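Encoded as structure tokens, the structure appears first; notes follow it.
A single protein chain has been omitted; all remaining protein chains appear in their positions.
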Amino acid sequence: MQKHMAVCPYCGTGCKLNLLVDNGVVVGVEPLDGHTNEGNLCLKGLCGYDFLNDTKILTPRLYHPMLRPVKGAPLQRVSWDNALNFVAEKLLAIIDKHGPDAVMTTGSSRGPGNEANLIMQRFTRACIGTNNIDNCART
Amino acid sequence: MSCSIPGLEDAGCLFLFGYNPNTSHPVVARRIVKAKEKGARIIVGDPRFIETARIANIYLPLNNGTNLAFLNTFANAIVTEGLHDQQFIDNHTVGFDDWWKIVEQYTPERTEAVTGIAPQLMREAARMYATAKPSAVLCWGMGVTQQKQNVESVHAIAAIACISGQIGKPNSGVAPVRGQNNVQGSCDTGCLPHIFPGYQPITSLEAREKFAKAWSVPVEKLSGHVGYKVSNIGSLIEEGKVHAFYNMGEDPLQTEPDTNKLERQLRQLDIFICQDIFMTQTCLAADVILPATSWGEHEGTFSASDRRFQRFSAALPPKGECRHDWDIIQDLSTRMGHPMSYQNTEEIWDNEMRALWERAYGASYERLEGLGSLQWPVPSLDHPGTPDLHLGGNFNKPDGRARLYASDFEQPTEMPCEQYPLILCTVREVGHYSCRSMTGNCRALSKLAEEPGYAHVNPVDAGRRGIKQDDLIWVFSRRGKIITRAEIDSRVNEGTIYMTYQWWIGKCNELTIHAVDDKAATPEDKYSACQIEVIDDQVWAERYAMESYMKMKELLAGEAAAQFGSTAAQKDSGLNSFGGSA
Partner (left out) sequence: MAVCTEGHKRAGLQGEPRITLFETREVVAAITCHHCVEAPCLKVCPIDAISSDDLGCVRVDEKRCIGCKLCAIACPFGAMHVGGTPTTGVAGVGYYTPSFPASASPILQWEIGVYACAVKCDLCSYLPNGSPRCVAFCVTNALRLVSNEESKK
């Protein structure tokens, strides 16, 4: 069994915990003596890990890029190359026609973490050229 | 937060205003209980008799939607009782006289009818807070921010802390205990339309030059005007101002107000890109879905609500073709002409955060190893981090002084009326989180709390309508109608119902009003008008709720099936892979 140290992905307390992994599956969690949580975890920290194993209790995990070739069409699986080229093409066309402020992006206040947010805001500002970036803080 | 979460237990007084730690941050609630055990005084201001109210020295049952009237009165009581710290006001603040011009109108006697707080109780609470030794902390949450006069209320709270001298010393000050695990981080890293990482304003040419240089782009590329806020996206789309939306890690069709309208608006986008880990309701409306790795499958840092940087690592490798969020965006950026080629999160952290924000420089990955954590500002590699801000009364202004701002109270946007006589207020529950795409997929958590969720109703309101515990009821507002279960709760005040925003079927956000303030653009989730009614045929209602839920699950599973090559129509009833929560 391996232990991987993490910070709980739910609320803003920032409890430290270990994810316990066996055979490629997360089998449990143990609280750590973090500065804030001192070995405690709430029920979400303790039992909120099994979604990682794609339990499909509520909704399935996403594994592959998908897109609708035209608006309203059913989703189709595509390769990463296709998906990103499609997005790049569309965004560049919109920026060309309507200006960079016609694009809005969001960073995430949850799982992706600070580094993903840093890249997202740099992409929005240095690549697209707008300040239309926000996050889900308010709700 | 101007203090730290562990520091809460050493304060002399904790005033929780519109904040329910037991459901939002159980481990913070532990600190509050410890503070009480150590002799701290607890004051709670909330329309509901929340858990912390049971251990509070003073409980202030204020009426919904009267925050600013309350806060102005509280400040008034502090000054008129002579409990203010004149020295602090003279040395560390600016604008007292103008501030007082407004606040002096709000005497406890005059505002009693609005706030519902008896003058004597108000003065007692003001005394307890202002005279607390060694310090007092004023904590708040969405009860303050998701209301009409949110920004004004926060100004009022800051003013209260300043005029009573309960800020600028250890374990004191203002504590908006931020909800989500990395909401502090998303702000620290500049994911806001008016700031770069580290709160450096985009309107400053100097800042733009610094970032342009770091990013190797001409300074003209960086826009100097403030961008749009995502809570306005619906109207921005309708006005033709926004044509593309790249949404990462958020489910606005679950968590934003007036979701039916928002869905219609989002479908008008030229392109809607969702980068997520689960097939959510928002992904249904998307044109492009990019699968990202989840927490547990990537590493990085989070900023906890007390400004604490902490590292987290990956436990599992990426699944399927999922890629890390930063990797996806970096690739897209390169294809669009702005190349980035980071190899790992440490490089990103060092180059984009530490190199560009002096206050984060000292938070290297090495220092954050293991159980390490550092609260910013941490300007150098040997700096221990800063648990308490504004020590000595130094504020982040050119003259180092806090500004005192006051405003007059205004009623909430949608008042109850004859057709919709109850107030709808959204709250959290402890067993699920936010849009529930993660916790809803966890066995124990979904076992404990499932659709269609509950509306907490006062016994008097329930009795009048013939509603019993666990009955299924309709809740409706001007914007929609949903089914949920009734929880008859003597802790909630008459005239208001409280619902959590996790549920798809009991979706209170179909009913909430999309009224955002013009400064922070935060929706007024805490106050909409609604009505409830019991459903006569309860067995029909049970079946209806169950069927609606299963239909929704099937819909999402069907759409997600496209990633395995079959279309929604071809796939065998998605139910086979959904054996309930057994």
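Letters are used for the chains, namely A and B, taken in the order the chains are written, and counting of residues starts over at 1 for each.
We take it that a residue touches a chain if its C-beta (ideal position, glycine included) is under 8 Å from a C-beta of that chain, and two chains touch if they have at least 3 such contacts.
Computed from a predicted structure; not experimentally measured.
Asks: Considering the full assembly, with which of the depicted chains is the omitted chain in contact?
Replies: Across all of the complex, the chain we cannot see touches A, B.
Asks: Using the definition of touch stated at the top, determine which of B:194, B:221, B:403 or B:443 touches the missing chain.
Replies: The one listed residue touching the chain not shown is B:443.
Asks: Among B:49, B:100 or B:405, single out the residue that touches the unshown chain.
Replies: In the full complex, the listed residue that touches the missing chain is B:49.
Asks: Please identify which residue in B:198, B:296 or B:431 touches the non-displayed chain.
Replies: B:431
Asks: At which residues does chain A meet the chain that is not included here?
Replies: Residues 40-43, 46-47 of chain A touch the chain that is not shown.
Asks: In the full complex, which residues of chain B touch the absent chain?
Replies: Touching the chain left out of view, chain B contributes residues 26-27, 29-30, 33, 49, 51, 54, 431, 443-445, 447-448, 468-472, 485, 489-491, 538-539, 541-543, 546, 549-550, 573, 575-576, 578-580, 582.
One rule holds in what follows: only the chains that are shown with their structure count from here on.
Asks: Averaging over Cα atoms per chain, report the distance between chain A and chain B in Å.
Replies: 18
Asks: Under the definition above, what is the set of chain A residues touching chain B in their complex?
Replies: Those residues of chain A that touch chain B are 2, 4-16, 19, 21, 24, 26, 32-37, 40-44, 47-52, 54-68, 71, 74-77, 80, 83-88, 90-92, 94, 98, 100-123, 125-139.
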